[in-house]
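I'd like to ask you about the structure that follows.
Yeah, one chain of the complex is gone here, protein chain that is, but the others are all in their spots.
The block that comes next holds chain A.
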């Protein structure tokens, strides 16, 4: 069976289940007697086991199976949850995550998990005697369930159970018939057809094993199992079928008997197994809705390429809309103008909807942090109450994918440097348990993510001392720095205030990576701190990467777009004082000077100097760009105004051309280049501020 086409779905779902398990394990310690929770955990593990087996990932299946045994024992109150147990279970989840990653990258699920498995087995108290057998049967069951004649009882799908219940409600009798054909039976399908006919004369067939299609294709050995709802007695059925030739044996049992024979625990397990194996696509929804129905939005997985394609088509439409608007206003045709106005409204709504398609809730990244905080607090011997807010805030998928690492660094930083040890907190008169809040919310076009702790705050003296020691700033500079500037030193590269280098943070990498990452997403990060009250990191992100707000600037005949996230302020050239230091034109800015870069020189804009040189000292505009603490003033002939522009990549052929972060299409249909401000600032040697 070729499973490759299902691999994508399998991976997606495996991740979902893993996340579900992660989330719920977090709460397991506190709510170890919550049977609803335990059932949900068990179901997720169970489905994961089933689907990994189905896909042929046996290592993964076996590990999940071992974990499932623990959950099962918990569920049946044979053991109780402990912190150590949860740790081992988390370890198992980590292995599973690594397997999924490896599978996604084209590898296999091979991984040495024996240690974790032993620990897991130790948790259930015994070496799980049934293990190998169960694994085998569940493996065989998943792969060859269709042909498996050994199955003694029908394992019923939900809909089949529903049929059965319906039949029983109608006072029909439900029988399970195990029919064995002669070994030398030639026309097996024909015999099966006759059996089915015979049964249908008496009532209706609720289910068959194997499925009808398989029977038609003769994909079975000798054994067939039928579930039939009839009015007559079982004995009559038996006789009817035995009358058909080439039948070796018929075994009829009433379904109520079967139900009794099944030990309650076993039957439940077996039933969930078969149902969830089949329905793993909806298992998460169904798992929660099993007891209390929850309204679940219907979703559809769509390839991102298709959405991009739709977006491209839409952009074409937008450009033509612009042309149409011009034509309408030029011709003063009222009907045309009305229609254009309508098109405009509809397309605006379309734009919003299209952008929404790329949006995903930020909880996808947030979800992984409770575990991080849990293990960090254990490692650091700190008590932390982790609060997550606004997980439903939506962001562009691309941004979400990139956000995980920077957030992790900031959370680690807050855990390590921010929140104090319980003893110290108590000495300060604070709650020994610290609070770390991760929150997301909308602010206009932006999404704000805050990481807030109620810890010690930034020790500015220590930061400054360290910064001087590490040559990040000079002593002179240090004297004139504002509190905010000092706080921002945390993001300087090669900077760390940790007294000892720990595993958690303080390797001098981390926060500087955070800033460049956030900036590459067209966002900004700030830090605010109050001694002994805490520190707050604030990340501001655009809601989407595909549309950014940009300032269009013109020099000569050329128009460039400057992302607004890089702009600190704008001014007219005649308002600023410029002078020259060491052949570098600089301008007065606040307390210091910043280098002045002419857009025309930077991009060698042709045919401009001759006609514009006159009065160039005073005409034109200045845009102050900033990247971290570095600032550069960019001069242009004219500012054309702010505009939301659609970002398009330069493409494969030109990907090595430096200086641009992309292109966009202007209202007149021309392409305009988006300036890579980070590069512009960094290629320009920053003039050290001079007092």
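Before moving on, here are some points about what is shown:
As a convention for this text, a contact is a pair of C-beta atoms (placed from the backbone, for glycine too) under 8 Å apart; a residue touches a chain by one contact, two chains touch by 3 or more; residues count from 1.
Keep this in mind: contacts and distances are computed from a predicted model.
For the chain that does not appear here, its UniProt entry gives the protein name "Chemotaxis protein CheW", which is one of "Spermidine/putrescine transport system permease protein", "Succinate dehydrogenase, cytochrome b556 subunit", "Peptide ABC transporter substrate-binding protein" or "Chemotaxis protein CheW".
Only one residue in the set A:319, A:388 or A:640 touches the chain that does not appear here, and it is A:319. When the omitted chain is restored, the residue from A:186, A:300 or A:604 that touches it is A:604. The chain not shown here is touched by just one of A:167, A:436 or A:673, and that residue is A:673. Where chain A meets the chain that is not shown, the touching residues are 312-313, 315-316, 319, 558, 602-606, 648-654, 656-660, 663, 665, 668-673.
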